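Before I ask anything, let me first share the structure, which is written out below as structure tokens.
Shown here: the complex without one of its protein chains, the others still in place.
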Amino acid sequence: MQIAGKKINDILVVSLEGELDHHTAGEVREYIDNLLEDPTIRNLIIDMKKLKFMDSSGLGVLLGRYKIISRRGGELGVVGINTQIDRIFVVSGLYKIIKAYDDLKQALNDTGGY
Amino acid sequence: MQIAGKKINDILVVSLEGELDHHTAGEVREYIDNLLEDPTIRNLIIDMKKLKFMDSSGLGVLLGRYKIISRRGGELGVVGINTQIDRIFVVSGLYKIIKAYDDLKQALNDTGGY
Amino acid sequence: MIQGGIDMDKINEMRLRFLSKSSNESFARVTIAAFASQMDPTLGEISDIKTAISEAVTNAIIHGYEDKTGYVEVYAAIYPNKFVVEVSDEGVGIDDIEKARQPLYTSKPELERSGMGFTVMETFMDELKVISAINQGTKVRMVKYIRSSINKIGRSE
Partner (left out) sequence: MIQGGIDMDKINEMRLRFLSKSSNESFARVTIAAFASQMDPTLGEISDIKTAISEAVTNAIIHGYEDKTGYVEVYAAIYPNKFVVEVSDEGVGIDDIEKARQPLYTSKPELERSGMGFTVMETFMDELKVISAINQGTKVRMVKYIRSSINKIGRSE
């Protein structure tokens, strides 16, 4: 699993590359929560363009970050999910609380009203 | 396994795509021997650029075709073998009887004196 | 050596046993996908099977064995029109299977489990059966009907 993060205004953008399952969930969670200690971050966008696989362990990671972000009044968005991950999102009803975007630009524009 | 063959003068060029093991050896053998029924074919070039894997079952296929071709006074050449297949060639001493070329043009130029 | 057998329809089968380590989750997915690919399934079918396997194997590792190490076993069989896969552990077992299968139910919310594992298996596969007994382990049996395979298998053998 390769993880990269950058801050754009009050938005944290995290890119994931690899497979998000129970084995890799821990490092993703720690990586994001570490950056979220910065209190000026309100919104989170996860770039999944290079994420090849995600199962319900990934759902747990997303839901956990969603809780932190909504407590701050922010939004959680995802970018570039593939068909396999889309199926997981549909089954779990995740689209009801997490917004999905085709590309990062669109996500940044829409998030936090930029 | 995908196999394609074409005749250029007295040379039969056979391209292999996939993995040549015991499971696929039979169809490769049958395909080539079928075309070799044409008595005007003297030389055989096997294009392995898209062959990802070969084991000693593949050696058996090559040695069998080598026998047929040398009985006709022709040559057997291979094109574009990868590192894994090169290792098999080295171990088996196959380079002593089969010529290896980087590309098909070179192989055609060299084979049968064209 | 086996000559025939009762299950004459079965085209191929495999059994995989590995340690309950999280690094084996992706290994199990790759293995079962490689085996199932003999049926010439669609990309969607393979990806459904991969996801379902991932859920069942993860459950065996984190719920079945918790912090201990044990063996997870995956059995898979190819039939003319279906793929059968069973994931078993000899772990703690499930007390109330009906409750466990409910969407969002998890016994480990502290681990950020979503409680959606069984729901994913049920949605992505065509059949799901869970057999379990306290301290005797759990077996999850799943079936996926593969539409594309019927005429193709014969050809590749």
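Per-chain residue numbering starts at 1, and chain names A, B and C are given in the order in which the chains are listed.
Definition applied: a residue touches a chain if its C-beta (ideal position, glycine included) is under 8 Å from a C-beta of that chain, and two chains touch if they have at least 3 such contacts.
Remember, it's a predicted structure, so these values are computed and weren't measured experimentally.
> Considering the entire complex, write down the shown chains that touch the omitted one.
B, C
> Which one touches the absent chain: B:I8, B:L35 or B:L63?
The single option touching the absent chain is B:L63.
> Can you list where subunit B touches the absent chain?
Considering the whole complex, subunit B reaches the absent chain at 19, 21-23, 25, 29, 53, 55-57, 59-61, 63-64, 83-84, 87-88, 91-92.
> Which parts of subunit C are in contact with the chain that was left out?
Missing-chain contacts on subunit C: residues 1-3, 12-19, 21-24, 26-27, 30-31, 34-35, 38, 65, 68-71, 90-91, 156-157.
Note that in this section only the chains that are shown with their structure count from here on.
> Express in whole angstrom the distance between the two chain centres, defined as the mean CA positions of subunit A and subunit B.
Computed value for the inter-centroid distance: 51 Å.
> Distance-wise, how many Å sit between the C-alpha centres of subunit A and subunit C, to the nearest whole number?
Roughly 28 Å, centre to centre.
> Scan subunit A for residues touching two or more other chains and write them down.
Within subunit A, no residue contacts more than one other chain.
> Can you list the residues of subunit C that touch 2 or more other chains?
none
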